[in-house]
Each structure stands twice: as C-alpha cells, then as structure tokens.
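Just one protein chain is left out here, and the rest sit where they should.
For subunit A:
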Amino acid sequence: MAGKGRGIAAFTFNIEALGLSRGSMPETQRGPTPLFPQIEYKPGPLKAGEDEDYMRALKQEMRGRMKDLPFNIKPHAGKGDVERYKEKYTREIKRIEDDNWTPDWNYLPKELKPQKKIIRKKRDTKTNAKVSSKDKEELLNKLDALEKKGDVKSDDEEDEAKGEKKENDEEGEEEEIEGEFDEELEEENDYIANYFEDGDDYGGGSDDNMDEATY
C-alpha cells in the first residue's frame, strides 16, 4: 500500500475518527487462537430442579429405547452361524423390537416397497444355481476374449458383477426384502448394477457373439 511513508503503516481512513491512536493498537495475532481459550467470565450454573432432572431422565430413557425399536436400522451385519439360545429371551426382556415393521404402504410411494416375490423366489433359488454356473462360464469366456484386448476396466466391472451374482446366490434364500437382487437378475439390465457409462468398449452382459470385433 503506497502511503506517505514508505514502509510505515498507514491507514486509509482517519483513525482519529474511531478514537484510535497509533500507540494504542492491540498486539497482532501470532498464529491461530488457542483451542480452549481462557475465559474471564465463567458461565453460570445449570438450572437444577425436579423438572430438569425429570426431563434429563426422559432424554436418557428415550435414547436407550430408540436403539431397540425397529426404526434403528443397522447395516448388513454378517449373519451369525446359529441363532444363540439366549437371544430369544434377551430380546423379550429388553423389549427389542427388531422385527420387520411394516409401514402403511398407502402413505408411501410404491418404489419404497420391497418387492415381495415369495413364490417366485423359491423357484429362482433353484434356477439361480443353474444360471450362475452358466453365467460363470460365460463370464470366463468373455474375460478370455477381452484379455486379448487388454481392457482392464471391464475386467474390474466383470469381477464386480460376478461377485454380486455370487452374493445373490448366498443371500437369495434369505429375507424377502432382499428380493430385489432377484429383481436385478431377472431384469438383466446393466443399469441397475452400475451407473457407469461404459462407452463402446464394454461388451455388455447380453452379447452372445463375443468373437466379433467391436467398433
């Protein structure tokens, strides 16, 4: 800032107007302010009384209770080997309501409803087994073909798709909510499995004639 004195601090406004004088400037900041600064005026005590105690107890109780309700959604934990004997009784004593809670579907958009295809699912678990081995062979063939082109990207995606389908086999027999994995298989649509625009290099899952060159 060019000012009257080279190198001397000069302000662009008349500091007398603000009541400042050159000598009374506060010290410049050296680094960030401390994380826990010293406070001169300590905060006052909390309100203490029956009402406050009761509300605090209510708060803690509610916190504990919410963890047991079916609204508390846990990520997909690995299924334990067997349901332990005591689980049935601990769940009852603690009033854990982990069971499927079904909302009133009239009030929700249809797409949120898990696809319940119970009967078809049973059929599918058998066909799944057959389809998957065929799929695996197909995938292996595709991989070989693509290896020649050195296309690494689709390899990863193929592996992903393969891994997902394997998962489907294992989990296909379980809760009906995971019926949409069946949906994905049935629809045979790349769109659901991944959102990448694969471009022209990706062969696609439904191509049968992999020997032809792609342009």
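Going forward, contacts are C-beta pairs under 8 Å (C-beta built on N, C-alpha and C of every residue); 3 or more make two chains touch, one makes a residue touch a chain; residues count from 1.
Convention: contacts and distances are computed from a predicted model.
Student: Name the absent chain as its UniProt record does, using one of the following: "DNA-directed RNA polymerase III subunit RPC3", "alanine transaminase", "BUB1 N-terminal domain-containing protein" or "Methyltransferase-like protein 5".
Tutor: The correct option from "DNA-directed RNA polymerase III subunit RPC3", "alanine transaminase", "BUB1 N-terminal domain-containing protein" or "Methyltransferase-like protein 5" is "DNA-directed RNA polymerase III subunit RPC3", the UniProt name of the unshown chain.
Student: Using the touch rule from the top, list residues of subunit A that touch the missing partner.
Tutor: So the residues of subunit A touching the missing chain come out as 11-14, 17-20, 24, 26, 39-41, 43-44, 46-48, 51-52, 54-56, 58-60, 62-63, 65-67, 69, 71-76, 89, 92-93, 103-112, 114, 177-178, 180, 195.
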